[in-house]
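As you look at this complex, bear in mind that one protein chain is not there, while each of the others sits in place.
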Amino acid sequence: MAVYEHDVLVIGAGLAGMRAALAAQQLGADVGMVSKVHPVRSHSNAAQGGINGPGLGEDGGPWEEHAFETTKASDYLGDQDAIEILAKEGGREVLQAEHWGVVFSRKPDGRMAVRRFGGMGKARTFFVGAITGQAILHVLYEQLLKPSVYQAMRTYEEWFVTSLIVDDGQCRGCVAMNIRTGELHAITAKATIICTGGLGRVYEPSTNALICTGDGIAMAYRAGAPIMDMEMVQIHPTTLKGSGVLITEGARGEGAYLLNKDGERFMSKYAPNLMELASRDVVSRAEQTEIDEGRGVDGCVFLDMRHLGEQLIKERLEEIYEIARDLVNIDITKELLPIQPGVHYIMGGIKTDVDGLSPMPGLYAAGEAACVSVHGANRVGANSLLDTLVFGRRAAEHAVPWLQGKKFRPIPESVVEKDRKMIAEIVDRPANGDRVAKIRRDMGLSMSENVGLFRSPDKLEKQKAILKELRARYEKVGVEDKGKVFNTDLLFHIELGFMLDCADMIVTSAIERKESRGAHTRLDYPNRDDEHWLKHIALQRQPDGTEKMFYIPVTITQFQPMERKY
Amino acid sequence: MKVKLKVKRTDPGTGETSYSRYQIDTVESTTLLDALIQVREYEDGTLALRCSCRSAICGSCAMRVDGRARLACRAKVIAITRGNQEHEITVEPMGNMPVIKDLVTDMELFWSKIRQVKPYLQPEGPEPEGEYRVPNEAMLDLTHTMNCIMCGACVSDCTVLEVDKNFIAPAALAKAYRFVGDPRDAHQVERLRQYSEYGGIWDCTRCNMCVEVCPKGVAPMNRILQLREMAIEAGITNNAGSRHTKIFTKSIEDGGRLNEVWMLPGSVGMFNVPRLVKEAPGALKMLRAGKLPLSQMIPPGAPGSHKISGMDRVKNVIRKSAALKPKKAEVVSDGA
Partner (left out) sequence: MALKYAFWPGCVSKGAAPELYVSTNRVAQALGIELVELDTATCTGAGVIQEQNPEMGDALNARTFAMAQQLGLPLMNICSTCQGIESMVQDKLAKHPDYLAKVNDILADEGLHYTPDLEIKNFLWVLVEDFGLDRLKSMVTRPLTGLKLGPFYGCYILRPSEILGMDEHPDRNKYLEMVIEAVGAEPVDYEGKKKCCGFPLLTINRDNSLKQAGNHIHEAQDLGADALVSPCPLCHLNLDAQQPAAKQVTHYNIDLPILHLPQMIGLAIGIEPKDMRLDHHVVSTKKLLSKLPAPAATASR
């Protein structure tokens, strides 16, 4: 029988994962948490600008306002019951984080300070300089180090999950490789919460870390869970050219301007009210239009922070100052910073309800890997951190009572055989001149080219064909490292497989949605079409291996869809 | 631009080490991490290293570059080689830790030290309804310490850790400061007491190596020094370290110069016979070599002790410098 058994298994140890693990442990469950990197290496640490606290600060307005602005930003594709929960429960999560020790910046009266963020008329984004994600991630990790928690929980650090275990239609944990030994094991559980984050590396360049390869989304898909809204890929307005490294929206929140090559604040043409703080998709499209129409320089426009003053920058945007100085030799207190739109976030993911439960019993998801959907067709900045905490907790709070008193069949260790064979086959493949890195790069560059900000049917179809070709190459390419210990060559190979699955889903959904909504812009269908397309597109692998596409209606409670202007 | 690398390999099975040499062509703005990734992806897929974010926030890619620990993603090749394309960059795994494979080390030592300092906020009393109200300066100060991405560079190059694995080491002590310096934590004195024990703040040799190698400006040694100041202020002085500081300071306050002779008994304790006996042979050797200054035989503070001239002016400066101390940050008030 399987050696490792838990009540709740959390896959991924970023903000959502650790929040879920903490909540589950506090409810008395036996928790296991798997992560392919050490928890503090998770990509949550790259979130810079802040976390929204609806209804918290005095000037941010009531939580209902945040619910509305989130719904509007989602271009009305967000499910409003979920958005209401996010807005209602979000403030409490931010306070909890502060009580746990997050060093939020303060106002002179000692209360937490706020800054403006995109898509919102009032300031309700709480922050720690420009390292908010890292600050919260580290504090969550600290909470897990409390002896009562640390001794009760088991963390599988640097274990790589290769597939989910599905028994009798129920998710029963996962098969994972201990990266340090190369051995595969079954880690079984009664409830599994997937918190594996996004898939930015499907594109090249992107703001995402190298580990963001859509593992959980692909595995859930392969296991038969429905995946939703995959065409909704957020393209962040301010990333560095070449590397794609993120420059926080918080800079604009503190007052930075966007300028074209003529020194104009061009956002006045596209979003005269909110200007640089319009919704991200609006800003990215504006920038790209400026660039395409010849008013950019070298594929970039400029972020101007000179007028913010050295003190503010050092106090609130220090991280950005250092990134600009160290990566591109620019002093933002004195010079303009060239930036361009870059892939940043996937609004889509594993379909869940407001408790993080997917239609497959025993399978939960939270954070970027999930699609509840709170972000719809476009995410508001600083809502992702909120999403991870609120729904990470909720998933645990639903899973733990649910699994009480139920019977669960034990899972045999032999369940790892399938993956063991797959890995052996990959390792045994002879060199054939191709390399995983080449295929990955070809995928990334072509996705950026053909499935980017402005999409057209011929480019989408072209990408479909490219992906088919890449998959054929993938089935034949081998790895150079044949060892067992820390074989990253092999891990990259498996990750590429996950990414190709995700890329396929993105293209399929993008071809299907014949309208423009939020982050998805079709040149042949430039308008929003609520009559035909106010619905989610879901993809689900069937037992016979084919893919079924179906639609899921959008839950509307308070806010009827309106025209979206900033 | 040509980049030449000499990378240390460790075979995970046998533990045997060797060096692999690579030469690649890449752009001028390349970082060391870019170069290593290029090697891994196109030249040698067996090279193992940890990396993730490429923007110095995840802390994965710390390694020794030309003998000194650095974050590979922040190390520009052209800055390392100073433009000399023939310079072969030596890349090795972090020090003070066992090596798993190539550039991947076992960081359990690092994490266990972090756990040792009770690295979680310990507030006391009822939780406020809203947030704890604390001054922004306190949070800004702690943010500098929170900048720590746990990369391990400081631990890799710590000179004390090389000779004594009991030392809690820079990263954990910097983290310790983060709690002692947090007005919301209610266990400051208890923490200071814990950190003042063997292996803690007084075991740092003050070599600045951690300050030099930290890629995020955390300056762990400076945090350790702050902890020392706070510990002395909190009255935790029953240890050689704070006694050493006291006798040193007294020596300057009394005579303007360091009294080497009285450093030893003043620090280890005037009646610490076993220790004094241990030092006797060394002291005799110094005496024979004419290196024990007789002028310093009288302890600082006693009549006739060695003083520079003009001590009244020195004392004036010392007295008035007390007013230069900044005020301590406190919790302003609890609750909404």
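Each chain carries a letter (A and B) given by its place in the written order, and its residues are counted from 1.
The definition used in the following text is that a residue touches a chain if its C-beta (ideal position, glycine included) is under 8 Å from a C-beta of that chain, and two chains touch if they have at least 3 such contacts.
All figures in this text were calculated on a predicted structure; none of them were measured in a lab.
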Result, missing-chain neighbours among shown chains, is B
Of the candidates B:Pro12, B:Pro183 or B:Gly241, the residue in contact with the absent chain is B:Gly241
Even though one chain is not shown, chain B touches it at residues 67, 82, 159-160, 162-164, 167, 198, 202-203, 205-209, 211-212, 219, 225, 228-229, 232, 239-242, 244-246, 248-249, 251-252, 256-260, 263-264, 267-268, 275, 278-279, 281-282, 285-286, 289-293, 295-296, 308-310, 313-314, 316-318, 320-325
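As a working rule, only the chains that are shown with their structure count from here on.
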When centres are defined as mean Cα positions, the distance from chain A to chain B in whole Å is 36
The answer for chain A against chain B in the complex is residues 37-38, 40-43, 45-46, 56, 95, 98-101, 103-113, 128-129, 131, 134-135, 138-139, 142-143, 145-146, 150, 180, 209-211, 242-243, 245-246, 315, 319, 322-323, 326-328, 435-437, 479-481, 483, 485-489
In their shared complex, chain A is touched by residues of chain B numbered 12-13, 29, 31, 40-42, 44-46, 48-60, 74, 76, 100-102, 104, 107, 111, 114-115, 119-121, 123, 127-128, 130-136, 139-140, 142-143, 146-147, 149-150, 179, 182, 184-185, 331-333
